[in-house]
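What you see is the complex with one protein chain gone and the rest in place.
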Amino acid sequence: MFFLWLNLAGTIVFAASGAAAAVAKRLDLFGVVVVGVVTALGGGVFRDVVIGRIPPLAFTDWRYPTAAAVTAALVFWVHAQVFRLRRTMLTLDAAGLALFTVVGTTAALEAGVPWLGSCVIGTITGVGGGVLRDVLTAQIPAVLQREIYAVASMSGATVIVLANYFSLGTIWTSLAAAALVFGLRLLSSWRNWSAPVPKTPKI
Amino acid sequence: MFFLWLNLAGTIVFAASGAAAAVAKRLDLFGVVVVGVVTALGGGVFRDVVIGRIPPLAFTDWRYPTAAAVTAALVFWVHAQVFRLRRTMLTLDAAGLALFTVVGTTAALEAGVPWLGSCVIGTITGVGGGVLRDVLTAQIPAVLQREIYAVASMSGATVIVLANYFSLGTIWTSLAAAALVFGLRLLSSWRNWSAPVPKTPKI
Partner (left out) sequence: MFFLWLNLAGTIVFAASGAAAAVAKRLDLFGVVVVGVVTALGGGVFRDVVIGRIPPLAFTDWRYPTAAAVTAALVFWVHAQVFRLRRTMLTLDAAGLALFTVVGTTAALEAGVPWLGSCVIGTITGVGGGVLRDVLTAQIPAVLQREIYAVASMSGATVIVLANYFSLGTIWTSLAAAALVFGLRLLSSWRNWSAPVPKTPKI
């Protein structure tokens, strides 16, 4: 139940982020819905395929595609307001990253994947939708540029793995991990933190 | 048997469409064959992975990769004529979309995926190859822009699901669904139908 809600909440905020990117590229209504749905469901489908949960949750539970499609369509109709609320979007995106990282890492651990693999799967679940969004709209994925995005996700995954190792995994450690991802992501963007960049840009 | 032929026919027309796109990008012979094969097999591999048909049909039945590679090579050699036959290409592409949507939705239903998930899987099967083609040739996928492409596919998937729900699924309903996709796709492109586009292109 708890994870269902985390998962649905993540689906909705990622659908909104994908739809907003598609609107900015001037795609039509259906293009916006497609990008929104792919952004929202992509990470989870990958997670389910590699942990052997076949068919993936996104195809067996009608609530995921429905929530994603409805959210994307809403963003299409109200996009002017959405764009004015850039900060809101950033916040929602950070929330989605946090929720999907926690859900993905936990699902991988439960499926018996070892700890490092679970971290990697959790990070891909969190980051994957955004990568698909950027590839579909022909941009270099944001996760690869300047901002501490994958690192925030990986920190949260590590918390989940540690809690699991010490048999401390509860709703509270999940929430703490999500809060860590959320906080790191927002802090890094407010303070303009960024990782080192190569010094001599040859080639 | 019937689905084998639908599937092979779809494979061939999508291979031709991928190869034509690669020729237009001036790729060499092997690049053209690779894009053609990926376009033809991509949607089906995704479908088989998410419904648990492992290894995917494209790798267990030699006819699929062979048909795709031979078709792509033929397009390479005769591309001048192919380009003169733009309308033929559009028609073939619509046929591929129709065939793969029907095959994909039916396969998902048979694998026990619920109705909405089966629609989504059928649509991805129909649309997926073209998306891979466009990503490989560094373009924003056609399905995301201006033309009613995903919607045509989704309508056909819905017909299959409804027929299945009322236990009416036969070869005839499959053909009707395929005809619907095919007709909608061609009509929308002849009449220049398109979905609404955002009015105020802020960013």
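Observations on the model:
Just so it is clear, A and B label the chains in written order, and each chain counts residues from 1 on its own.
Following the convention adopted for this analysis, a residue touches a chain if its C-beta (ideal position, glycine included) is under 8 Å from a C-beta of that chain, and two chains touch if they have at least 3 such contacts.
Computed from a predicted structure; not experimentally measured.
Residue A:143 is the one among A:143, A:159 or A:178 that touches the chain not shown. Interface note for the absent chain: among A:38, A:121 or A:163, the touching residue is A:121. Of the candidate positions B:49, B:70 or B:175, contact with the unshown chain belongs to B:49. Think of the hidden chain as still there; on subunit A it touches residues 49-52, 108, 111-118, 120-121, 131, 135, 138-141, 143-146, 148-151, 194-198, 200-203.
Contact between subunit B and the unshown chain involves residues 22-35, 37, 45, 49, 54-56, 58-62, 65-66, 76, 79-80, 83, 135-138.
Following the convention adopted for this analysis, only the chains that are shown with their structure count from here on.
The centroid of the Cα atoms in subunit A and the matching centroid in subunit B are 28 Å apart.
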